[in-house]
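Presented below is the structure to which this report refers.
A protein chain is absent from this complex, but the other protein chains hold their places.
For chain A:
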Amino acid sequence: MSVVHPSPTGLQPILKPQAHHAPGNFFTKYIFSTDHKIIAIQFLFTTLLMLIVGGALALAVRWQLAFPWESMPIVGPWLFSAEAGQISPEFYTMLFTMHATVMIFLVIIPILAGTFGNLLIPLMIGADDMAFPKLNMLSYWFIWPAIICFGMSFAYAGGPAAGWTAYPVLADLPQAAPGSGTAQTLWLLGVTFVGFSSMMGSINYMTTIINMRAPGMTFFRLPLTIWGLFITAILQAFALPVLTAGGFMQVTDRLLGTCFFYPSGLIINNADPTIGGGQPLLWQHLFWFYSHPAVYIMLLPVMGMISDMLSCMVRKPIFGYRPMIFSMSAIASLGFIVWGHHMFTSGMNPAVGMAFMVATMMIALPSAVKTFNWTATVWGGKVEFNTVTLNCIGFLSMFVVGGLSGIFMAAIPVDVYFHDTYFIVAHFHYVLFGATLFGVFAGIHFWFPKMFGRMMNEKLGKTHFLLTFIGANGTFFPMHFLGMQGMPRRYADPYLHGYLEHLLPMNQFMTISAILMGSAQILLFINIFYSMFFGPKAGRNPWNATTLEWTAPSPPPHGNFDEPPIVFHGPNEYAVHNGDKDFLLQTEKECEPPKPSDTEPENNTDNDQETSS
């Protein structure tokens, strides 16, 4: 596949993909493309499409909570004609299951690794493509069988109804959840396909980053975006096989009666399945061993991207480049030993819970350090409030809320009360919607010119941000209060219970906010499609940024760079004196040392030897 070339400067060997032929026809250029940039765009449009689907499902869930058992307007009669447009409790279960499934497996994971990973890794490290371009193409195309499986399970086979966590026995025994027979099996198959896709991606990213860096691009000169993606790829490579194994066991349980996950002596639907000998807790361990790291898979790339974008937007080097890398690594390694914090009430040995609790408390630390470093990056900067900046700040403020609510739940006695209530839902929406999606929005606006050669519209972008931020806080913040009042998650009708009766108005307020937030996304889509064709043309480096992708034409041609770039220093040299510019591209050699007046005295003994060229 690949051949090793000695690098021109002799700095290090680079692994080059065998020069692939320039794309010939429409098919090889846009459909079965092996060009990482086209694959990134394919991922982008696919995940945005899925964002619409996932969003629509969310609005249906919210509709039920605001107007329980009332016919859904417009779509209701058409979707569920049998129930006069009303959502049945069975269907409600399927709605939130599929909402989470789509958002996690088809939106957030593929948009980060698939879109940004593909687009940025070769460009930022100065490679002409991924190490394995064909594998890369496959990783995109494996999303489609997943979409088809999920779609079929939902539309034709009754719908999986066991939540995205698929806890046995409910998910494991076809009789346990009426209607979920084949659907649940298809769902598991879909998850496996997503797993294959991610696995292919992560192998490719690791290989590419390790082997194909441009001469001079040492590990400690990699942009933090690449660090985020790199650590994510490692996480994925270690965690995914466990989920795949678990999923496989669940499939054999369902189809062959292997009983890994359910014990003997159950009475389900008034019948005794007669077989057993398994243990439902086993699934939870396997599942969270993957899915806890997975929540960081959904966040670390954004953390990296935010670092680079924020630094560019405030025209300052990132504060504490190395600590940022170490804290990401700490999050990743601690991330493997805290899965048990999802299981404090599960019946797992409570003494083990203590160890998980201490580890969980400690994982809050690197997250806190990162937050302080970002804030310090803004401090003393030159801020221009464009769409990218706004979304970065949106990320920061949402992430703080999500991180702090994590501390409540890390405290086991408090978590016991909050577990499986809306407090949890608030926590992970602040992190996953609030932080991740705002990071993604920032990333789309920031790298759009590189993808399409045109700028996005600022007015539309700002309005989109404004409405989304208001809508998100209006939707997710009150969830903390619902949780405090003890409203369990996944309830089709909480008002049935006396102590929750009074929560209807609060839920209605949240639903209205959610509708606002959902509608705001129309602006994003208009902006993307309009700007793709009619936006003002962007030059190579519209943001005056420093990393390698901005030295390539926008959009970069097949093979990326005019000539192989050579790197001379770290990734965020802003606020420097470089002629009439305040930034230094990684490929630029000349660097007047910054004037002493601009440098803080403590800085001399600092950790960035690589800045002196």
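Everything that follows uses one rule, which is that contacts are C-beta pairs under 8 Å (C-beta built on N, C-alpha and C of every residue); 3 or more make two chains touch, one makes a residue touch a chain; residues count from 1.
Rule of thumb we're sticking to: contacts and distances are computed from a predicted model.
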From "2Fe-2S ferredoxin-like protein", "Cytochrome c oxidase subunit 2", "3-oxoacyl-[acyl-carrier protein] reductase" or "Amino acid ABC transporter substrate-binding protein", the hidden chain's UniProt protein name: "Cytochrome c oxidase subunit 2"
Identified contact with the non-displayed chain, of A:185, A:250, A:307 or A:421: A:421
Candidate in contact with the missing chain, chosen from A:36, A:62, A:254 or A:315: A:315
Absent-chain contact - pick from A:245, A:354 or A:522: A:354
Absent-chain contact - pick from A:137, A:217 or A:400: A:400
Touching residues (missing chain, whole complex) on chain A: 88-90, 92-93, 161-163, 167-170, 173, 176-179, 262-268, 276, 279-281, 314-321, 323, 345-347, 350-351, 353-354, 357-358, 361-362, 364-365, 368-369, 371-373, 375-376, 378-385, 390, 393, 396-397, 400-401, 404-405, 407-408, 410-414, 416-417, 419-421, 466, 473, 477, 481, 484-486, 488, 490-494, 496-500, 502, 506, 574-577, 582, 594, 598-600, 602-603, 605-608, 611
